[in-house]
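All protein chains but one are shown in place.
Each chain gets a letter, A, B, C, D, E, F and G, in the order it is written, and its residues are counted from 1.
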Amino acid sequence: MSARYELRFSGSGGQGMILAGIIMAEAAAIYGDKNAVQSQSYGPESRGGASKAEVIISTQPIDYPKATAIDCMLAMTQEACSKYHYDIKPGGILLIDSNEVKDVPKGHFKTISFPIIETARKELGKTIVANIISLGMIAELTGIVPHEAVEKAVLARVPAAFVELNKKAVQIGFQSAKGLK
Amino acid sequence: MSARYELRFSGSGGQGMILAGIIMAEAAAIYGDKNAVQSQSYGPESRGGASKAEVIISTQPIDYPKATAIDCMLAMTQEACSKYHYDIKPGGILLIDSNEVKDVPKGHFKTISFPIIETARKELGKTIVANIISLGMIAELTGIVPHEAVEKAVLARVPAAFVELNKKAVQIGFQSAKGLK
Amino acid sequence: MSEGTVAKKQKLSVPFDYDKYLRPKKLPHIWCPGCGHGIVLKALLRAIEASGLNKDDICMVSGIGCSSRTPGYVDFNTMHSLHGRAFAFATGIKFAKPNMKVIVITGDGDALAIGGNHFIHTCRRNIDLTVLVYTNAIYGMTGGQYSPTTPLGDIATTSRYGNIEPPFDACKMAEAAGASFVARGTAYHTLELEKTILEAIKHKGTSVVDIIDACPTYYGRMNKYKSATHMMEVIEKDGTVSVKQADKLPPEKLEGKLLRGVLYKTDRPEYCEQYATQVMGKATGK
Amino acid sequence: MSEGTVAKKQKLSVPFDYDKYLRPKKLPHIWCPGCGHGIVLKALLRAIEASGLNKDDICMVSGIGCSSRTPGYVDFNTMHSLHGRAFAFATGIKFAKPNMKVIVITGDGDALAIGGNHFIHTCRRNIDLTVLVYTNAIYGMTGGQYSPTTPLGDIATTSRYGNIEPPFDACKMAEAAGASFVARGTAYHTLELEKTILEAIKHKGTSVVDIIDACPTYYGRMNKYKSATHMMEVIEKDGTVSVKQADKLPPEKLEGKLLRGVLYKTDRPEYCEQYATQVMGKATGK
Amino acid sequence: MAEHKKKLLQGNEACVEGAIYAGCKFYAGYPITPSTEIAEGLSVRLPKIGGKFIQMEDEIASIAAAIGGSLAGLKSLTATSGPGFSLKQEGLGYACIAEIPLVIINVMRGGPSTGYPTGPSQADIMQAKWGTHGDHPAIALTPAYVQEILTETVRAFNLSEKYRTPVIVLYDEIIGHMREPITIPEPGELEVIDREKVTCPPDEYFPYDERFEVPPLAPFGTGYRYHVTGLNHKKDGFPTNDSKQINENNLRIMRKIENHKAEIWKNEEVSLKDADVAVFSIGSTARSANFAVKAAREAGIKAGLLRPLTIWPFPDAAVKELAKRVKAIIVPELNLGQMVLEVERCAGGACKVEGIHRVDGEPITPAQILEIIKKHAK
Amino acid sequence: MAEHKKKLLQGNEACVEGAIYAGCKFYAGYPITPSTEIAEGLSVRLPKIGGKFIQMEDEIASIAAAIGGSLAGLKSLTATSGPGFSLKQEGLGYACIAEIPLVIINVMRGGPSTGYPTGPSQADIMQAKWGTHGDHPAIALTPAYVQEILTETVRAFNLSEKYRTPVIVLYDEIIGHMREPITIPEPGELEVIDREKVTCPPDEYFPYDERFEVPPLAPFGTGYRYHVTGLNHKKDGFPTNDSKQINENNLRIMRKIENHKAEIWKNEEVSLKDADVAVFSIGSTARSANFAVKAAREAGIKAGLLRPLTIWPFPDAAVKELAKRVKAIIVPELNLGQMVLEVERCAGGACKVEGIHRVDGEPITPAQILEIIKKHAK
Amino acid sequence: MGEAALKLPNIRINEKLCKGCSICVDFCPTNVLEIKGTVVAVKDLAACTRCQLCDLRCPDFAISVID
Partner (left out) sequence: MGEAALKLPNIRINEKLCKGCSICVDFCPTNVLEIKGTVVAVKDLAACTRCQLCDLRCPDFAISVID
């Protein structure tokens, strides 16, 4: 069980949190050599509101697919952050978008702030890839999956026209996180 | 249980066997002082074919509503007679229409033949009341319900316009059976 | 034109050998004396003969009701399904095996009461089913309750005070829903019916034939018809006008009468063909 | 006549106090940005205000779908029922309490797919229900499958190769089934819609208003519409013609366009009234 | 006097009388053998007393309309048989979660599917509890005599109004179609429970107020404007997303029945006190069992009958207690083994349990039961 | 190599892969959360391989069309969730009595009624057996892993073709929507059972020939003209009125499953051999249980897991045997008590049985289960 | 043809199938048929014009007329 690593991607519907979760799971299990399961929660409407995706990564078979004690959580909005930070484990990581999350929760975890969406807009002109930047950051911060695997996983999921954009986004993520550790 | 008296009216759909059963049950339970239950069997089509109605009469509460050992059975057609005579009890009565039932079943019961339909046509000009004649006959043959009760029950069930006709029919039944006992 | 005249004009190979298409051991059928369903069945069998179809290629699907007992008597691939659902079962069969000729036999209750939704969606898809609705204005099988085609004011075991629900016009509904062939016939006009059914069978797409026939046992008795013959004369003969005659008649003569014959016919893409060309075609890149 | 002109002509008491009829705490509603359902709801509330009806006397019944979430936001006697069955629930309520004004809110999937049978039987009975069908050519709630009103060739999550099922025309169906008031409106023509709904509410008998509105999230995105506005312009504005204009236009200009306005209206006995006079009257010997 | 009130009625006709007695004012249904006589009877009777009858386009519409009628304040009924009962399942679940009183009659015929429409059966017993998706409360009553169909129909309306929940009455074709002399009770003779009137100010009214075990239901159109949904909801009727509230919603509808099992249960016992062998049976089969038990007693065997008139909630207390003091419980039923599973579960190994099952369209005879009683008496 | 075949798929996507692998060529359905992805996937995949997809007007039409497709010779599937499963019940009974192979997927969501559409549930387990009227056979499979959804979908098609009966696959929203890496098996890697071909001359063919335990089914349009009905029927498919034949018809469809229970059952056992406390669980809950059992073992408690992949026919033999050798069987399930009733029945008092039930839209956690394991281990 | 006209038609009645509904009797233009007991019977064969209406409208496959 100690081999179990739990990630949560949270934000609002439409920010690509579930896609980020899927890519992370694929990086670990398809392009890496670990096991991974990805799950998500919908509101009863299956649209709008806070959204979360969870990824469990392990070297062993994974039974319980939901988070029990989060190793690393991303929060792209205040609502998601307030709603979902409660089960980050002591010593875990909380990555927040510094422009969005103003009311930073307290706890025995390490909080890392970064203007993710702003970076996406400024560096790449597209906020839509903020999720990919955050993915790169998490890979760097946690070290749970190798960079190559994350990159492969990202590129396998995006349409040909957006390969370059996403390649850049994930690299920005890797780089940005380096200084924040 | 010995107080249990079992009657079966059988013929073809449309000959009024169920009505005869109902009237007999009403004679016993509504106009008489006994208990009675009436039940019937339908084919899967609820139309056509051999039809039977059973009446159980007793001085005690009646649990099992179906025949177990028939005291008296009426058969207006050959098909009904052949199909349903099997559980007449030893010493019981089988009343058949002599023109219809040619293949008379054998058994430890008393068979009484009478041209019921023909009598209806000849005496009253309407074969439709053959069931009422047979009802009268059975009342007389079995003595299980008083004549007045049968008459009252018949009259309560028929439309005003046919009161006289049916009154005559039931009387003919009483009379016809007298000589046959 | 009386049915007698038609009989003389239409080339008859008589007597018609119904046994060829029947399961003779299953006769007599369960229908009451005088029930129109048997007359309709005969017209259908003659139309099938005229269509030249092979028995192995014909599938007949029905729902539940007296009318829906039809498949049990005929020697095709036959299915007596669930009340109101014959259309959907038939859609599955046809879509899975588009080369079969699938005929749906249904009653006014089966098709228009519980089955109404499947009826209209079948018409909309224009899937190649030939649908015969036996319209006797009653639920026969359950003993005479009013149906969605019982005329206003009529008596049934659940409308003892007179029916207040306006009847459907199955043909109007079928057309509005998208059927590409819509016709009406009666048991009385049996030769005309045979021709109409034949045309329906030959049509590619959903073809609906609304067939007026009589339930003497329930509808007839409760509504004071003297006999099956009486019902055929009043309801089927005098109550309808063929589309051809209708053109020549003044409006007052048409009032309260149903039209017979092919009421609507058009050429629209058929569902199974569309699936084969549009969907499977695109999916396989052809 | 553009909607702007209409806005000027129609006497507006602005701003309209929607809160009077809303359950404001329930807002924001669940609908996506740009979803037409909110626009339709506003037209409905204005029509209700104009009708002068009392909130206690109004009952709103819906099925399941995005559109069917409407009742949750309005301060009437409201019921969010089962998918496709709103008509039947509403029939029970109306028949039991004929003095209530019962409004059915339903989607194209709810009313015309699973609910098609109840839809046509409601029309047939001509029971006094006001039926608003929110027609967005898609199943919004379940994430964008094709519906019985999706145009041919269009993309949905279950018709990735293009839809091959011809769409229903809800108005034609309603008329063929017997509805005594049939109309169409769009979310774009919101003032005209308000008037149409008001007329429907005032009508005694089944009134059906087919309302074209947009699902930008699924139908729009999959079919390359740039925005909700784009959909409203192409589908609702350019894709429809009002009955009044239509009279003046040559046939080529009408091709492929849906008619707006009151398409059919007649005076037929209403079901509850018939029951009271014909059935209860006869039963009690009055 | 009483004699004049005595009538020879069919089971289905007695159901009509029961409904009228209970104050039923709304019927919506679709014909199906062998239940159709109920609709036919009510189509004639209801409009005479200010009630309403409507024949809907199918069974789904029927239960929906009946729920609508009830929500609008009229005691409502729908009746059907096997195939129609299957179609009503979605609506039944709606009535459970929306807590709408409603009575549903299922006159059981041979199944599965179209099966044997004119034959008797008791094969929808488990369906009455488990037929709709999701967990939900179930009350089902099982009369065995024509008179009892009347009284149990009244009880069904009472329970349904009292607990704001659908109540099912299950009986087989035999008693649905047989005729027995019955007495129509005088007004006041049987208890009739009417819906509790809501008197609080409208803004204090919550249709699912947890402060009540069974919150009272204000009919639509009486000035209480609220929301009804089949989604999990809060006390005000609006959908919720909150797991606590979802939980509470799901548990409360179960609890209101569970906590009152003892009041809902109704068992008839025949010579059960000193019995060595017990029979557990309902409907027409219980009549055979009664006959067999009497015959067994005549033959010197200590046999007894436990006849539940409430089959759901299952009378587990009675069966558990019984299992401890008899050698065997025999469960004759016109199916291939349904109640017997529940009896086995409740017996928990304390006594033998043996089912007698029959699905050939014929009743289980007293002789069949007697034979098994004798076997276990040895 | 194998790596290339590995994909991260959703449970519902794995179901699509399983159907394709099993040779499914016909899908008819109606969208409903949380099962819609199955329809969406098959609408794209089937036409690529000569298969057909149709979106019907509702769930009733969907199961009917699927039965029609199967009768015409194509392996057929329909998928749905709670409300749709309730609507399919009448059709399910038809497939049972007419003996038409068919696979039905029910991705379970919170009920009753509309309930909690995006929440997980295991509350349709009893419905899978008892939802349609009348007695009928039931096979239901309960995968717990994404890979297993694939393999169990294949097994469902196999069982359905082998036994000529509908087979239900039940899994909850959690595993329907979660993603796991899975391997698409190579052709030949999993057994695929195709319908037995009929070779006898047409006049010797009887679709319900009692000489066979499972008479082979000749698809419509292959020269065998016969009759299919939902009425009780004889070997030739025609309705019958004869009580012997009705009986035989009803019994045979049960027997063909009953006699092969052992082949249909499939249980996974985790450290059960020496267990003192056992957990009995399916689907996502079994995953929690697995976690809890491992944790218990780590804490020195002899806990084990019995995880049935076939829930119907109920694995009574396994539970009976288990009950004799453990102190307690714990039954966690996302409902208010369904499987636990069957476990209780089978345990017959031989050990304690305790359910853990949850209906708030959240999963049962390993911690919840562990706590109860510890309680019984004392 | 002339020969055929002289030959009387052969009206075949299947008494096992006839339900005596009287449709053929009522619609026969020349009164050839009658109900006898519960089934149909030929009353006046010579009058038969071979018009086939009896066969066409019989619901029970019970009557046919051979030239």
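Note that in this section contacts are C-beta pairs under 8 Å (C-beta built on N, C-alpha and C of every residue); 3 or more make two chains touch, one makes a residue touch a chain.
In this text the structure is predicted, and so the values were computed from the model without any measurement.
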Original post:
In the intact complex, which of the presented chains make contact with the chain not displayed?
Top reply: D
Subject >> Of D:A47, D:M173, D:I212 or D:A228, the one touching the omitted chain in the full complex >> reply: D:A228
**OP:** With the missing chain put back, which residues of chain D would touch it? List them for me.
**Re:** 3-4, 7-8, 12, 14-16, 18, 22, 27-29, 31-39, 42, 187-188, 190-191, 216, 227-229, 232
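Assume only the chains that are shown with their structure count from here on.
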Subject >> Chain hops separating chain D from chain B, counting only touching neighbours >> reply: 2
Original post:
Which chain pair is joined by more contacting C-beta pairs, D-E or A-F?
Top reply: D-E
**OP:** Could you grab the centroid distance between chain E and chain G? Build each centroid from C-alpha atoms only and quote it in angstrom.
**Re:** 56
Original post:
How big is the gap, in whole Å, between where the Cα atoms of chain D centre and where those of chain G centre?
Top reply: 59
**OP:** Go ahead and note the Å separation of the Cα centroids belonging to chain B and chain E.
**Re:** 36
**OP:** Specify, in ascending order, the residues of chain B that touch 2 or more different other chains.
**Re:** 43-46
Original post:
Tell me, which residues of chain D touch at least two other chains?
Top reply: 64, 80, 82, 113-114, 116-117, 121, 141, 143, 148, 161, 165, 275, 279, 282-283
